[in-house]
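All protein chains but one are shown in place.
Letters are used for the chains, namely A and B, taken in the order the chains are written, and counting of residues starts over at 1 for each.
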Amino acid sequence: MKPIAALVLKDLAIELRRKETVVSMAMFGLLVMVIFAVALQSATLATEGDPINNAAADLWVALTFAGVLGLNRSLAIDLDNDALQGLLLAPVGRGALFVGKVLSNFLFMLLAAALVLVLFVVFNNLVLDGRLLWVVLLTVLGTFGFSGVGTILAMVASNTRMREVMLPILQIVLTLPMIMSAVGATASVLGDGNPGTLFVELVVAFDIIFFVVSYLVFEYVVEE
Amino acid sequence: MKDRLLGIATLTAFTAALYLAFMFAPTEATMGDVQRIFYLHVPAGITSYVAFLVVGVGSIAFLATRNAKWDRLAYCSAEVGVVFAAANIAMGMLWAKPVWGIWWTFDARLTLQLLLALIFVAYLMVGAYISDASRRAPIQAVVGILGSADVPINYLAIRIWRTQHPSPVIAGGEGSGLDADMGVTLAVAAAAVGLLYVYLLRMRLAVERTRHDVEHLEHAAAES
Partner (left out) sequence: MMDAPAIQAEGVAKTYGRFSALRGVSMTLEAGAFLTLFGANGAGKTTFLKIVATLARPTHGRLRVGGFDAAERPEEVRRRIGFLSHNTGVYRDLTPLENLRFYSRLYGRDDGDPALEALLERVGLEDRRHDAVRTFSRGLLQRVGLARVMLHRPALLLLDEPHTGLDARAVAILNAMLDEAVEGGRTVVVTTHDLELGLRAATRVEILDRGRIVYSGSGDADGARAAYDRHIRREAAP
């Protein structure tokens, strides 16, 4: 028994000192609850009592988690062997490095989203019609906004001791308003064929604002 | 000295606010005495917005000037802001239980306030989890800017929802409007909470300045 108790006490002592594991797990758990609740609520409010609501919320929660995993892996390409330093030494502006990385993240996410969308159609027995075009467009718009802010947040998270959990935390809190609107638009368009101008406008506004702001501040995340 | 005066002023304002809230303001017609929580609940919410605005301004000013005082202002304001936002949410729950019969609902205003608090909790986590002291400040400032940019978007996203929460009673639409005595009470309470924010912020900044000075002295002592 003694060695086992020693092992547990060692972990407790370290965690009491750093207070990282439990705090970040709790925060992550809280955010998962919030994103599910908010996504379902957005879908329900957009079209009352339609079973398609859950599907719309489901889609965007799936895209969010898939996206977070992708962002972490994609940045790992540049962090491996500190290749990032080679990029920072090149005579290109930090802004260009940011845009390049956003575009490759966007591309990766779109490829994954295409697969998710196919399954979304099958699982929900959707008819291939004009409404699906809207869903595809919303996915493209949402994915772009997600990649823009996600690229800089992945870099932020990589500078922390809790990289794997800080990225989802930051990404979920900051993209939630966009996710809410995307869910609202998806649910509306699947319900009555009209995505709701306000929802779509908000997704576009999010894309633009966060792309521009992230572009402007990116240099501060990579400097020493 | 200044801090002392500020402390006395805060205490006085709070005493007055509590007196007005419990003894002076009339009992609300439908909700009864529980409505009196409103006099602290609303100012705490508004003050948390102000505190988060200060985070954004301080973060931008820090990146522009590289003066550490802006960095300290930003994260100290975030800490105090999170406390106020949490107090606002907790008081809201206490009020909601007897009036709505529930502690919590993912209603527009409640969700908005929760998201704002979570954004700045995430901001504080980033600061706490970066080990490299020289990189913490710029990276945290970037998160501060992204977080502040999210505040209006969150607000708009949530405006699109319908809400169970009462719309602002002051200068609201039809059926709103505050009794004159209630207005006076709210104004005094808002002043008290505002003073408390300034007082706590100044105390927190003084601690950080002292810490900074001590580190400086230790460093100088270690070198000589």
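Basically, a residue touches a chain if its C-beta (ideal position, glycine included) is under 8 Å from a C-beta of that chain, and two chains touch if they have at least 3 such contacts.
None of the values given here were measured: they were computed from a predicted structure.
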Inset, instruction - From the listed residues A:Asp11, A:Asp192 or A:Glu223, report the one that touches the chain absent from this view. - result: A:Glu223
Legend entry - Options A:Ala5, A:Ala90 or A:Leu128, residue touching the unrepresented chain: A:Ala90
Legend entry - Touching the absent chain when the full complex is considered, from A:Leu9, A:Val22 or A:Ile77: A:Ile77
Legend entry - Interface with the unshown chain - residue positions in chain A: 77, 80-93, 223-224
Inset, instruction - Spell out the interface residues on chain B facing the chain that's missing from view. - result: 132-134, 215-216, 218-219
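The rule we apply is simple: only the chains that are shown with their structure count from here on.
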Inset, instruction - Indicate the whole-number Å distance between the mean C-alpha point of chain A and the mean C-alpha point of chain B. - result: 27
Legend entry - Residue ranges of chain B in contact with chain A within the complex: 63, 106, 111, 114-115, 118-119, 121-122, 125-126, 129-132, 134-135, 138-139, 141-143, 145-147, 149-150, 153-154, 156-158, 160-162
Legend entry - Touching residues (chain side chain A, partner chain B) in the complex: 20, 23-24, 27, 30-31, 34, 37-38, 41-42, 45, 149, 152-153, 156, 159-162, 166, 169-170, 173-174, 176-178, 180-181, 184, 196, 198-199, 202, 205-206, 209-210, 213-214, 217, 220-221, 223-224
